[in-house]
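Of the protein chains in this complex, one is absent; all others appear in place.
Then we have chain A:
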């Protein structure tokens, strides 16, 4: 291992940052059904690993190892890959199996929490705010979202560095905290989603109830008196049950709603 020792020292902060950015750019852009994100990992790490593994044979072995199946939330992968680089720096090519075991062992748990936070809760909260403002022609929400993404971009570069310096210990400890964090984010998410139903789902009954001289607009005089946003609430429940029953695909449900709207428009039941 004499040749691995000096290699350890010439990996700079800049190399680590470059590896982070290279991986972040490629992430899912070479995604395939066989080894999923693995090519992106190789693309991201190949420059820094070349500095670590001076011998061509070691370098090939290391990269072939990273060509193995890899898939997790790309934001979280930065932590794992940072720690992997640290392991290879410390033990050279002998760390190969440990790196592989570490990556496959951690990618599942991190994806579970990471996908919920990054791909479900974050877009839900920001999407609700930006989408609602958008309906009024206002881009403010979208601008805030864009700015937050830029903040997270730098945060993720930092995550790679954190993984590299603090390594395995931290990542295992993070698990518990992240679970509570996810629950808390769900609480915020559900409050927003509850508010969204009356705010964005709109149905206006055009029919009027007529007896003799009196005309009674059904929407404003009957439905709204029972409960505001009664129809959107009912529609949400129906679609929720439909999706849950798995009898109709999502695409079919979308086309069903469009068909329903067209029929109601034709007979003047619903208005714009």
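Assume a residue touches a chain if its C-beta (ideal position, glycine included) is under 8 Å from a C-beta of that chain, and two chains touch if they have at least 3 such contacts; residues count from 1.
To be clear about the criterion, contacts and distances are computed from a predicted model.
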| query | Name the absent chain by its UniProt protein name; which of "Integral membrane protein", "PTS sugar transporter subunit IIC", "Putative phosphopantetheine attachment site" or "Beta-ketoacyl-[acyl-carrier-protein] synthase family protein" is it? | reply | "PTS sugar transporter subunit IIC"
| query | Among A:11, A:38 or A:110, which one is in touch with the chain left out? | reply | A:38
| Those residues of chain A which, in the complete complex, touch the missing chain | 24-36, 38-40, 42-43, 46, 50, 56, 59-60, 63-64, 67, 71, 73-75, 111, 115-116, 119-120, 122-139, 141-143, 145-146, 148-153, 155, 159, 162, 166, 170, 173-174, 176-177, 180-181, 183-203, 227-229, 232-233, 235-236, 239-240, 242-244, 250-251, 253-254, 257-258, 260-266, 270-272
